[in-house]
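Note that this is a trimmed complex: some chains were dropped, and none of the rest were shifted.
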Amino acid sequence: MVKIGIADTTFARFDMGKAAIDELKRNCSAQIVRYTVPGIKDLPVACKKLFDEQHCDIVMALGMPGSKPVDKTCAHEASMGIIICQLMTGRHIIEVFVHEDEAPDARELAALMEKRAREHALNVVKLMFKPKILEKEAGTGQRQGYEDVGPARI
Amino acid sequence: MVKIGIADTTFARFDMGKAAIDELKRNCSAQIVRYTVPGIKDLPVACKKLFDEQHCDIVMALGMPGSKPVDKTCAHEASMGIIICQLMTGRHIIEVFVHEDEAPDARELAALMEKRAREHALNVVKLMFKPKILEKEAGTGQRQGYEDVGPARI
Amino acid sequence: MVKIGIADTTFARFDMGKAAIDELKRNCSAQIVRYTVPGIKDLPVACKKLFDEQHCDIVMALGMPGSKPVDKTCAHEASMGIIICQLMTGRHIIEVFVHEDEAPDARELAALMEKRAREHALNVVKLMFKPKILEKEAGTGQRQGYEDVGPARI
């Protein structure tokens, strides 16, 4: 049975992990293991542990970088670590980051975090169970959390 | 028989993978395997999997970074991962990125994406089958998607 | 018995290591080993040594980046090293950085450094002994050194 890891943070202002787990359960049959860490810079090793210690096949890394310049740097460092972790393990980590300044207020921020978490959960389902759907969607301007942009035509 | 991997994304707004595959088929005899992932940050591990699981000899990584500052950071992270993946495997990944803001409108964007994908496919053919041609073109100001700039002369 | 490493610097202007050790001792029963290095760029290998030579289960890396642009770059480099070290060892390093320009004067700087060191020490305790508490706090906007921001509500 496929095992999906959920790594998330106490720093984020919405429980994206819960939304992702709910969406996964609605759309596939998989074992789910969750691991919550303080902040986004703790996510890379959290993913590594989910692969090494929990034997996950794929991991979602959910976080909310803050709005200050130092937060942008943290997000970049976390993302680099998440990419290196994937190269070390040969397995996908679907990064779901919502920047705190992507939304004008707390209500829209929470809505965006929920939407993006759910839509990326569907990407996990496609990667693990229906890769041919992704191939069909190649180059079609898919977005997560926002409306799809759609393809550009010559 | 040479095996060429094609890694591309659903985020991109033109099917560069299809264009690359068409160009490869016109210009060489090789086995081609395609793997589509959600976004450019998923490309490094997609390439790693194409090498490790599919035993590709070379991979093309095709993506379209968006126009916002955060998209530029994502492109940088993806590129670093693609370089590290090449160092881990000792094999080439030809990165074909077209930034969404390289073209003034959707029509020209799509045309640029197709052109660059096709011209880099020819680079793959040269690297695998005709390395002496590349040596002859050394220092001649070749470009992909745009007109060649040509050499500077003393 | 859990072994916790404390890596800190002589560059910092407050003894965060001492504060962290005090807080750890109040809240858990663990063996603690301390290793002080000159600056934050020496922290990644200090952590590596605490894992490899001292067999620590987790490490706190405490430092105070200066306020000049070059200091920000140093902090970024140190953070990347700390993330890579975690991926190499599969163990957590809780990074506790206080930027010198986060506080308006020396008195508030010292207070912030003490507070953040103590609050991150509690994160270490949770990670090692009470991971279920972190899971309950997922997405609740926890902060270290400042007031918690709290969750965003839809």
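Each chain gets a letter, A, B and C, in the order it is written, and its residues are counted from 1.
Note that contacts are C-beta pairs under 8 Å (C-beta built on N, C-alpha and C of every residue); 3 or more make two chains touch, one makes a residue touch a chain.
Values in this document were obtained by computation on a predicted structure and should not be read as measured data.
K.L.:
Which total copy number does the whole complex reach if 3 copies are given here?
P.N.:
This structure file describes a complex of 5 copies of one sequence.
Assume only the chains that are shown with their structure count from here on.
K.L.:
Is it true that over half of the residue numbers where subunit A touches subunit B are used by both copies, so same, or is it different?
P.N.:
different
K.L.:
Please identify the chain with the largest separation between its CA centroid and the CA centroid of subunit C.
P.N.:
The most remote chain is B.
K.L.:
Between subunit B and subunit C, what distance separates the C-alpha centroids? Give it in angstrom.
P.N.:
The computed centroid separation for subunit B versus subunit C comes out at 40 Å.
K.L.:
Rounded to a whole Å, what is the gap between the Cα centroids of subunit A and subunit B?
P.N.:
25
K.L.:
Which subunit B residues reach two or more other chains?
P.N.:
Residues of subunit B touching two or more partner chains: there are none.
K.L.:
Within their complex, state which residues of subunit A touch subunit B.
P.N.:
That would be residues 72, 75-76, 79-80, 82-84, 86-87, 90-95, 99, 120, 123, 127, 131, 134-135, 137-144, 149-154 of subunit A.
K.L.:
Hey, which residues of subunit A end up touching subunit C in the complex?
P.N.:
8-18, 34-38, 41-42, 44-45, 48-49, 52-53, 70, 73-74, 77-78, 80-81, 84-85, 88, 106-107, 109-111, 113-114
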